[in-house]
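Can you keep this structure in mind? I'll have questions shortly.
As you look at this complex, bear in mind that one protein chain is not there, while each of the others sits in place.
Letters A and B name the chains as they come in the text, with residue numbers starting at 1 for each one.
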Amino acid sequence: MSARALRSIAVTLGAALLGIIGVLAGLWCAGYPPATVVPTWLAAAAGNELHLAGSLQQAGPLLCAGLATAVAFRANALNIGVEGQYLLGAITYVGIGVHVGHAPGVVMIPLLLLLAMASGAGWALIAFVLERTRSVPIVLSTILLNFIAVALVSYLIEGPLHDPVTSAPQTEQLAPGLRLPVLIAGTTLHVGVLVIAALAVVLWVAQSRTVFGYELAVVGANERVARLTGIRVERVRGLAMAISGALAGLGGALQQAGVTHYMSDGSVSYGYAGIAVALLGQLHPLGVAAAALYFGMLDSGSAGLERHLDIPHDVGDILKGVVTLVVLIAAVVQWRRRPWSGP
Amino acid sequence: MTLHAWLSAILVQALVSATPLTLAGLGELTAERGGVINVGIEGMMLLGAITAFAVGMTGNPYLALAAAPLAGMALGLVFALATVVGRVDQIVCGMAINLLAVGISGTAWVALQNHDLTALPDAAAFHRLWGQQYGLTYVVAGLCVAWWWALHRSRAGIIVRALGESAEACAANGIAVRRWRVSLVLLGGACAGTAGAFLSIMDIQGFEPGMTGGRGFLVLALVIFGRWRVEGLVAGSLFFGALDSLQVHFQGLGFDRYLPYQAFQMLPYVAALCALAVLSRSAPGPGQLGRPYPARH
Partner (left out) sequence: MLSLEGIAKAFGATQALDDVSFTLERGSIHGLLGENGAGKTTVMRILFGLERPDRGVIRIAGTAVRITSARQARALGIGMVHQHFALVPSLSVAENLVLALGAGLAGGRQAALQARIANLGAELGWPIDLRARVGDLAVGQQQRLEILKALLGGGQVLILDEPTAPLTPLEAADLFRVVKVLASRGTAVVFISHKLAEVEAVCDRLTILRRGRVVMSGPLAGMTRGRITELMIGAAVVAPVRGAARPPGAVLLDLEQVSVADRQRRERVHRVALQVRAGEIVGIAGVDGNGQTELVRAILGQAPASGTIAIEGVASGAAHGATRERLGVIPEDRQQDGLALALSLTENLLMKARNQAPFSSCGWRHRARWQAQAQALIADYDIRASGPEQPAVSLSGGNQQKVVIARELSPQPLVVVAVNPTRGLDLGATASVMHRLLAARARGAAVLLVHSDLDELMQVADRILVMSSGHLSDSTWPACTREHIGALMLGEQPAVAGTGTGVGAQRP
């Protein structure tokens, strides 16, 4: 393993650790000594098989969102829109799923997942096309598209896809044939998590062993040189955005297929958390996997903290923000930087 | 509703909605002119909102209003140190700031709820003055004029504009580039924080997680299609204020018979997207925007 890779890992670990220490210190000042906090947290995150499965399941959508963000960021396409692309993938899966009734799952599930990926990719490509043709910065367009997606999904949930049986704003439930099987009985850990993990490996291989992965890195490092040496920069970035959106959509769909099975106005998207995961993982698929696991355990753990110690789970969010910042700052020390690219 | 009453209601709300956009926009415009892009305004606004709300529990509205810019500046300081001094990528850092702000405000809100402090006491709320507007709106209007003058006629304004075009030239002239940029970011944070306070202790008079609703990002778009000029910012803010106003008066104006309310929810963002699509091409912005100083290699 090269010196560079070792340093990357050190940075990630260091940041994660610094974040934890910071939050533990804060909690201590608020009256919760680490001696109480840490065991409760660990137990809730990984204490027994049930909790560990919960952490892994939590990590699933985070990993998908993180991978989606990382792929785009590597090509210097700042796709902040994973939040919306995720939701669109989810609503595609559920929206079409509840209309196909009891069709055979073996056929329908992959088909629906593909459609979900297409929705996510399409939404991301809107931003890409706008940048290509009208010079609209992807950062802004993807953020705006997030809000539009949220409103769109809300309309669908309360309107055409509304479950007529109830007055609550939610869709019908997915038929059992369209739900993913659970790996460990009694938990929410579903097959989809394995799929996502496999995807992380696939992306890793693609990144380090394929010419496309290499071109992605070059485009992200210096677009001008890429162009000069014959790399089709726009095609690479477009593909990166499409893959990013597809992964986001997949994440949303898998979460529906595996865990929630219906959508409501309270449906959560993991897009913004995905950004933190991607940055903590230094945009490397394996790093992102580790980061997703870390955040997954954080989420489980902070749910436990809330249950047993009345500490609001938002503390977990603060931790994510702090850790992200530490990673960024450490990246400066490490020479890893994004080349400037003005508007 | 008579046409007169209808128009008047729209106009009043438009100005109210435009105020936080303009205020945060002035700060961001200045920072961007100086070469720093801060996508963390959304977070700074949110933090300002919760800070003003929390301090408002003391019953003193002016104290609440004073606390908000401080909160914005605190986040701004973190951002400034990381990006200007640490030369971390500005956009990514800004998003991290947003995440941080969401976390902090969420925790604070839960703490407030636990203590049953969920409603703003009457004494701490500001009331509308002439023309159904809050005092802050008039202050902001005055600020716009002062800002325009300062940017174009004062030495500080010349320096700000120079920083965004050529940081090297400024440094060669003995100007402390990084100190100025940090100050600009702090100023932006103060403006954003105050804009957030406007939301929580004046306009909406309450708090909800995520109440800024993307206004911070709208401000980023506004600065772009206002061409980084104060006049453009004001025009854009008024336009978006009007759109927001339509959303607020949605039911009162009878729109709910024709369209789902989500259509109006997404209208400002769709409009911003369309405006960017039309105008981005010809708006290059300050040359140094996003570039760290001194350059990283």
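Here are a few things to note about the model shown:
Convention: contacts are C-beta pairs under 8 Å (C-beta built on N, C-alpha and C of every residue); 3 or more make two chains touch, one makes a residue touch a chain.
Model, not experiment: these values are computed from the prediction.
Of the candidate positions A:Ala217, A:Leu286 or A:Leu309, contact with the unshown chain belongs to A:Ala217. Checked against the full complex, the one of B:His4, B:His127, B:Arg155 or B:Arg257 touching the unshown chain is B:Arg155.
Counting over the whole complex, chain B has residues 153-155, 158-159, 161-162, 165-166, 168-170, 172-175, 287, 297 touching the chain that is not drawn. Mapped onto chain A, the footprint of the missing chain covers residues 2-4, 208-212, 214-215, 217-218, 221-222, 224-231, 335-337, 339.
Here, only the chains that are shown with their structure count from here on.
Residues 39, 78, 82, 86-89, 91-93, 95-104, 106-107, 109-111, 114, 213-214, 217, 220-221, 224, 260, 262-263, 265-266, 269-270, 272-273, 276-278, 280-281, 284-285, 287-292, 295-296 of chain B are the ones touching chain A in the complex. Taken in their complex, chain A has these residues touching chain B: 73, 78, 80, 130, 134-137, 139-141, 143-148, 151-152, 154-155, 158-159, 272-273, 275-276, 279, 310, 312, 314-322, 324-325, 328-329, 331-332, 337-338, 340-343.
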